[in-house]
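Take a look at the following structure, please.
With one protein chain held back, the other chains of the complex are shown just where they sit.
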Amino acid sequence: MEVRNQLSSNLIYWVSRNIWLIIASIFGILFYFIPAPAGLSIEGWRTIIIAVIALILIVTEPIPLPGIAFIIIILQVYFGVADANSVSKAFMNDAVFFIMGSLMLAVAIIQQGWDARIALGIIRLTGSSTTRIAFGFSTIAAILSSFIGEHTVAAIMLPIGLTLIRFTSEDKEQTTQLSALILFSIAYGCLIGSIGTPSGGGRNVIMMIYWKEYGVEPLSYWRWMVYVYPLVLLQLPLLAWVLRSTFKPEFSRLDSGVRRLKVQVARSGKITDQQKLAAFLFLVVFIGWVFLSETFGLGIIAITGVVLYIVTDLVKWEDINKHVNWGVIILFGAAISLGVQIKNSGAAHWLANIVLNSMGDEWLNIPIVTDSIIILLTTTMANLLSSSATVAVLGPVILNLPGDAIHTGLVATIVSAFGYFTAVAAPACTIVYSCGLLRSKDFLRAGWKMGTISIGLILVYANVYWRFLQ
Amino acid sequence: MELRYQLLRNLLYWLNRNTGTIAAVIVGVAMYVLPKPDSIDIDAWKTLIIAVITLILIITEPIPLPGIAFVIIILQVYFGIADAETVSNAFMNDAVFFIMGSLMLAVAIIKQGWDVRIALGIVALTGNKTQNIAIGFSIISAVMSSFIGAHTVAAIMLPIGITLIRHMSSEKAETTQLAGILLFSVAYGSLIGSVGSPSGGGRNVIMMIYMKEYGIEPLSYWRWMVYVYPLVFLQIPILGLILKSSFRPEYLKLGKSIRKLKLQVGKSGKVTGNQYFAIFIFILVLLGWVTLSQKHGLGIIALTGVVIYLFTGLVKWQDLNNHVNWGVIILFGAAISLGVQIKNTGAADWLSLQVISVVGESLLQNQGVSDVLNVFLTTIFANILSGTATVAILGPITLNFPGDTLHAGLITAIASSFGYFTAVAAPACVIVYSSGLVRSRDFLRVGWKMGIVSIVVTIIYANIYWPLLK
Partner (left out) sequence: MKFLIAIGSKEYSEPTLRIGMRVAKAFKASVTICYVGPKVSAFSSNVVRLAQENLERWEMELPGVDVLEWAFNFLAAREYITPNIIETGFQKNMLIQSSGSRSELLLQGTMCKDVRLILRSGDIIDELRDEVAQNKYDVTIIGGSQKRRMAHDLVQFIDSSIFVVNKFDYAMRYGLLVPVNDSKSTPKAVKYAVRVAQAFDIPVDLVTASRKEEFGESYKNASDRAATMMRRSGIEHRQHFKVGEADEVIKKMAGDDHIVVMGSSTKNPVKKFFFGSKQIRVMTDAPFPILIVK
């Protein structure tokens, strides 16, 4: 009896913890037996079921992310959508190599202690006025993140920002507004910048892969920058304005903090040979990204960089192994393999058709309307899931909409960076949120303004500026 | 001056530590620059260069394994043998999923604490005589390892063995022979067993992938057991005899430590519900392997098991993440992609032609002669590299030997477990060696007997028994 009670209480505990898992499975089983709607193949229907299950699980996270990734993989096989080998083939591609490589590069840069030096560099330029420092932080974050990925930059900049805040006042109560200002400058700066080049984020590369799948010649590294970089620069002053109107920092100048930061950098001594080498190698990788990515692929170049760092002993594999989030890499791989299936099985086409039919053709032929639909869809998803997952899942659907594939694809990729509203959507937001100085409602408070402005801006920008480029 | 010396010293240190890297670079450049043999295609030649570099790097291990994996990947792209997409597609396959899954299952299984039960079970069956216990150890190790892999078994059995040894005497010098016989029973027993079924080791699964590449239908799980399992049973009594002749245990009866072992087991309480459940899940996975692996792939089923363990909370992702060696997984992925290239570019053809022209075509037509060559080649490599790496790189070549492809493949898979001679190659041997209770020269002392007997038995077995099965 005793044992039985024990067992049932355990079971109830498990069920209550995993309620979403159960809902997802019930949903899956239910829909598995419902016949596919007309116009959709059985594989397509099942792929959509898997996608919905994956969405439910990613949003509610009843089990760790890699577990979800495994579910995506095994369901594809068990549902007969693809066999083991084709799933695993779709699982690994250049984008995954790239994500893996850039996460590893980030570890190497932080290990070499470049973060404090960057901080001092920023302050040298901005002086010690709070608003100017905040602007400096967001600019640097944006510029850096457009090349090395938002999560890397957020991880590099967070300790810098925190150091500055702590040096200004030890009392957390006295610096809530200041912390918010600085940390949001970092997080949103990273988000804004991450669209600037293909190497700014995994999702950009994912989009390039999809373009190739759809037979569209992807943009080159340089061409991408021509298309998108002006938008990054346009958004920066807007960000500064939004943040200034939202947060009123307690200190208008950060002299004491700046002074202590200078002392700290001075104490760590001159730039060592190793640091120089690390910076040089990164430069090499960057040049490779710009000039060679079309021949060899972004991922291969990122991995070459990792090899160089490992061979020169600038970073230890143990550190990489410990700091790289392998679960995220596996999840990316799984999401991409699902995305490929969505396209191959015809599910994407079918979904796009539904949207088309409900809207009417004449409306959809107006680019602004298509863009608005994409933006709405992508922003919603990007704030619920991670931005890369959004692009991975929505990409094939969006590319099936009428209109120029480069245009629609780019809009979707750019908008997937608008994860301003929640603390969990974009990695950069999660990273700054993780330090505990922000409240989650701050994200909504600053995010809705930023989101509205950005959406308005992109609509105009895409339909005016890109016209000239073609 | 000081600074320059410091720099020089660092450089020298790096060179001194990285002789392997330098050798690889020199050999690679030399092969690249020197004229290639006329009879070989340029792509095949380049693939061979990468293979040679890989071998040098794996043997000398100057950089971490994933570094080597990345070198394999990027060289394939830079040499123009394959583009990023092809490489990354070949990188992931069912075998890599299986290796990942089985490493994770190993963690899950070891964390359940079944070892206590196993210990009691063995002792109950064998009584307290040292010889009997040793045979019991090797049988259990062999049987278990043919399903869950040699490394898992070695990790589970090691504490049992050491408990028995330490409780007899805490002085190392008084138990060297006892430690030898018990621990070698575990190490060699699990090596012998690991060939018994496809899930006994990643190398078996890799071999199945290669067989598929060569267009022959791989054996089903059950059929593999029919082919190989009798060999496992043949080898166990031989192992018993060899160990008996090599070690003279100081204690003929282990009554004293068995009493203490029972005491210790008593402390850990009754079998819990969780443990039953964990066994149940594992049996499910096993059944899945036997019945479904043909359809869904071994890797997918292993991952399913992992997902169920994660779902039920029997193992935490954190544990998996920390204990799974991601570097090894990446390396095997890269090695397999290289293996596929070796075959596709025709390098394998060319190499086996060279062998044939040396040995003589007429001789090699004899299956027995071909087997001898195959076994010796594989055994040598298996004692330098890990068995899995051996199969990944050597597999495409031995499959090209004249004679039956299935036959050759199985021989390679079996011989890759003959890592008896060194304490560095086979994971099971490394685990036992890491206990500090056996010396590395013991591996050679006992291993050469075991190796010779195993080689002879395997060749005779294969040429008498397998033809009967056709």
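We just call them A and B in the order they show up, numbering each chain from 1.
In the analysis below, contacts are C-beta pairs under 8 Å (C-beta built on N, C-alpha and C of every residue); 3 or more make two chains touch, one makes a residue touch a chain.
This one's a predicted model, so the numbers in the text were calculated from it and none came from an experiment.
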Of B:76, B:163 or B:367, the residue in touch with the unshown chain: B:163
Sole contact to the chain not displayed, among B:56, B:144, B:205 or B:324: B:324
Those residues of chain B which, in the complete complex, touch the missing chain: 5, 8-9, 12-13, 16-17, 61, 64-65, 103, 106-107, 110, 113, 115, 151-152, 154-156, 158-160, 162-163, 166, 264, 323-325, 327-328, 385-386, 388-389, 424-425, 427, 430-431, 433-437
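Quick note on the criterion: only the chains that are shown with their structure count from here on.
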Complex contacts: residues of chain A adjacent to chain B: 3, 6-7, 10, 14, 18, 21, 63-64, 66-67, 70-71, 73-74, 77-78, 83-85, 87-94, 96-97, 273, 296-297, 299-300, 303-304, 306-307, 310-313, 316-317, 320-321, 326-327, 333
Touch list for chain B against partner chain A, complex: 7, 14, 18, 21, 63-67, 70-71, 73-74, 77-78, 83-85, 87-94, 96-97, 273, 296-297, 299-300, 303-304, 306-307, 310-313, 317, 320-321, 326-327, 333
